[in-house]
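Missing here is one protein chain; the remaining ones are kept as they sit in the complex.
Letters are used for the chains, namely A and B, taken in the order the chains are written, and counting of residues starts over at 1 for each.
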Amino acid sequence: MENKGLTKVDLIFEKIDNREVLDKGFKMTREEIIQEMLDSGLKGRGGAGFPTGMKWKFTAAEKNPDKYIVCNADEGEPGTFKDREILDRVSNKVHGGMAIAGKAIGAKKGIVYLRGEYRYLLPKLMIELESFHKMIKEIGYDFMIEYRMGSGAYICGEESALFESIEGKRGEPRNKPPYPTVSGVFEKPTSINNVETLVTAMMIIQHGAKNFIQYGTKDSRGSKVFSVSGDTPTPGIFELELGMTVQQFVNEFGDGDTKAVQVGGASGFCVPRKKFTETIIGFEGVPTGGSMKLFNSSRSMYNVLHNYLEFFTEESCGQCTPCRVGCQQLLKGVEKVKKGEAKSTYLNELMKLADSMKIAAKCGLGQSVGNAFKSIVGNFKEEIIY
Amino acid sequence: MINLSINDQKVSVQEGTTVLAAAKKLKINIPTLCNHDDLCVAGNCRVCLVEQKGARTLIASCATPASEGMEIHTNTLKVRNARKHIVELLLSEHRSDCTKCYKNQNCELQSLANDYAFGDHVFLDLVEDKKYNIDRSSPSFIKDDSKCIRCQRCVRTCSELQYVSAISVANKGAHQKISSFHDRPMSQVVCTNCGQCVNRCPTGALVEKTYIDQVWDAIYDPEKHVVVQTAPAVRVALGEDLGYDPGERVTGKMVNALRQLGFNSVLDTDFSADLTIMEEGTELLVRLKKALVDGDKAISLPMFTSCSPGWIKFVEHKYPEFLPNLSTCKSPQQMFGALAKTFYAKKRNIDPSKIVSVSIMPCTAKKFEADRPEMRSSGFKDVDFVLTTRELAVMIKQAGIDFRNIEEAGYDTIMGDSTGAAVIFGATGGVMEAALRTAYEIVTGREVPFGNLNITPVRGMDGVKEATIKIEGCLDAWKFLEGAELKVAIAHGLVNANKIMRMIREGKAPYHFVEIMACPGGCIGGGGQPIPTNMEIRKKRMKAIYSEDEHKELRKSHLNPDVIAIYKEFLDQPNSHKSHELLHTHYVERDNF
Partner (left out) sequence: MYQVGNLVKELSDKHGRERDSLMPILQAIVQKHNYLTDEAMVEVARELDISAAEVYGTASFYTFLDTQVKGKYVIRVCKTITCSMKGKSDIIQTIEEILKIKVGETTADRQFSLIETNCIGWCHKAPAILINELPYTELTPEKVSEIIKDYMQK
């Protein structure tokens, strides 16, 4: 595996001339835009990591002329706050990215689904939106963006739950197939992309795919915005090349006593100190939407695990058995083990349950609960038991 | 056609077929729970998971369409482990008191546990800390959240099949539950008591409120004279809970069994169904005359039938502006009850205060109907206890009756005689057909112009049926109807009732008379009928109803000798003052939440 080392980059928050980039993009054909995305190797920046070029290609191929580009601004993964910064500082690039995507897939309508906790950003975003619409009209492209608010539900970050929410229903993930590119919001072909992905798309149009692939590794092209928090002297937003090791990350951001790094939030993986050097941060190693939490030796990993499990039991939509009940069993189970009311061997049963949840749950939430559970229990068993 | 393989066996299916259905074609059974033939796909219980080659996760076979070249395995180690976990997880949030539960041995969760999860259960009991609610507010059913496994069949039923949507899924995560509007008691919301949710609940979370003990008490009480009436739809379904296949007519054995249980008189709701036709037929003709001849603008048309209490409550909540359109006739059950404590009591010389009137119904809403405060026109509660078909089967088992092998027997007299027109009340379109057979003959003096009296346009499982009957050659008294085209409509399942109501509200419905049954298929698909239910079963029961009709000597309500007698001796004539007192009722407006 390639290891690029830790390199700071400044592309996402770069001030640009929106009009210039849009003009460039709109001069390209939809096939050219899609090819540029494919050549760039850009993968979704929300955490799932689906190749953006492929997503736009599938949606473009749909015959139905009524299509949507949806921006997933329901950032809710614990420890992730990069989309908030992006929307606060460069929302013009978000809107621009949506327009480019719209051109590529053939959509005239864009929807930004903004989480309720970020409502305070709305006035500023509306001002930017107005000037964006003016610009698009001048360019002569038929494209309108509307904003839809969330109201406090982590699961609405899941693509099909997000569609359900827009449609006025409970945010319960759908059965797949059909996939969003075929049947998405309002059952129309939809490409749903993360805030950062859309900004990165603008970047790729601006600088070209060839430039983009200079950053990152073969499987994890480009740079990414990381949200760093926890036991670190320098919490905040940092744009870094993909492909560094966790050790390199800790060298830069740790407080000298880092015991573990949770990569990818509550639904991600806990990397213990002994695995820092061998773990790559990227799609070929530990994928992430950017959430990076550092824990030093004063922290109880039991508390961390408990906090995550409580989070999931509350935020699960509740429709499917493995997730709704499984989360409760994992939470109650570790509590009992900690109190000594259950034998420590009970953790083995819970590990098996986590395995089942991974393949039995209806959506990514239930499927990911096991990640944190297994990596924390697996690497910090003594802290759970004693 | 799509070609796939399941457990290394090849199968071809139409596009859109689910993996579950494809497996069924190969006679491979995959267990399910949230899946139900009558309802849209949910895919939430995850019991039906199977392994697909190349897929990262297991797939829900009920929710995944078959695709070309798919390789499925339904019984791998991964699948079996996941399945066991899922069943155990469901059991961990379920109050398992099976030996006390009404659904003991009829519970789908029990069956799954028996098949996939016997032996030690690993997980912690979650029930204790949950403080589950048990709602006993309705006289018709009990909602016990401690048994709910969140399959959402009830929600889908109430929303898709019945368009009532009295319940929905509320909250999320560990607090997710099935709830009425803001958790109000079911008796205080828009629930019609139709019991369709009870028919489809896989566990004991939704069951009818039983009155078996009270009925036994009455039977044992030497002071009491217990009269029982049996609805038409019961006799073609009771057998299903006693070892018979769906669609078997068990009328004679049912009567014998009831007598053996100790009822003092075994009578037939079909009698009062014939009576209802006389009352309602007359009411319709009077309304038509007032509207068409007298030009009375106050007359409300179309007139709706009123024998389905689920439908009545539906109108009271959702379309109260159409209450004047409802026939003022009570349902056959209630007419019977009122007469049991007046006419019958007099004829048998029994003190009406000592009479306990019991009915066996395919219906849960009838329990609510019997409890309505206005249903006391006899001076006593017209019907004291309503038992579902299911409850009767329980009583028969409790009494140790070998149902399959007992002799057939006939009903008692006075209110035990009936015609074929009465028995078809049990099927959607039956009331309409019975009414037409009588009304047409009253007006023209001739039989309805349909072969063998079978008015086929009003029969069948289509949600909304329409028919137009031309009236020609009228008798003198009815000349005002000469050449008229009587337009009728029939709907079953409240979702279809809603369609008709919308049409009428928008002025797009030209009907004069509409029959509505709250339950899909009519009473044969009622909320109190044996479980399970599906389209095939309902069709079989329906066939049995029409067969029962064909085998009857008399097939027109106005020829029922008991009916003729009761008018002569007691009621005088249809819609008389006495009839209005005992056999007609009124309705109330209710809130729409």
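What we mean here is this: contacts are C-beta pairs under 8 Å (C-beta built on N, C-alpha and C of every residue); 3 or more make two chains touch, one makes a residue touch a chain.
This is a predicted model, so every value here is computed, not measured.
**Student:** Of the residues B:Ile149, B:Val169, B:Leu285 or B:Ile545, which one touches the chain left out of the display?
**Tutor:** Only one listed residue reaches the unshown chain, and that is B:Val169.
**Student:** Please pick, from A:Ile12, A:Leu125, A:Ile145 or A:Val228, the residue that touches the omitted chain in the full complex.
**Tutor:** Missing-chain contact among the listed residues: A:Val228.
**Student:** With respect to the chain omitted from the figure, which of A:Arg89, A:Arg119 or A:Lys210 is a touching residue?
**Tutor:** A:Arg119
**Student:** Would you mind spotting which of A:Ser40, A:Thr59 or A:Thr80 touches the chain that isn't drawn?
**Tutor:** Counting the whole complex, the residue in contact with the absent chain is A:Thr80.
**Student:** Tell me which residue among A:Pro65, A:Pro177, A:Gly236 or A:Gly340 touches the hidden chain in the full complex.
**Tutor:** A:Gly236
**Student:** Sort through A:Ile33, A:Ile69, A:Ala101 or A:Ala153 and give me the one touching the missing partner chain.
**Tutor:** Only one of A:Ile33, A:Ile69, A:Ala101 or A:Ala153 touches the chain omitted from view, namely A:Ala153.
**Student:** Mind pulling the chain B residues that touch the left-out chain?
**Tutor:** 159, 164-172, 179-182, 189-190, 592-593
**Student:** Just the residue numbers, please: which parts of chain A touch the chain that's not shown?
**Tutor:** Residue positions of chain A that touch the missing chain: 75-81, 83-84, 115-120, 148-154, 165-171, 186, 227-231, 235-237, 266, 293, 299, 303-304, 307-308, 311, 314-315, 317.
Going forward, only the chains that are shown with their structure count from here on.
**Student:** Could you tell me the distance, in whole angstrom, between the mean C-alpha positions of chain A and chain B?
**Tutor:** Using C-alpha averages as centres, the distance is 50 Å.
**Student:** Tell me, which parts of chain A touch chain B in their complex?
**Tutor:** My answer: residues 153, 155, 170, 172, 175, 177, 312-322, 324-329, 332-333, 336, 342, 349, 352-353, 356, 358-362, 367.
**Student:** Would you tell me which residues of chain B are touching chain A in their complex?
**Tutor:** 41-47, 49, 56-58, 60, 63-65, 78, 81-82, 85-86, 89-90, 92-93, 122-124, 126, 149-150, 152, 169, 171-176
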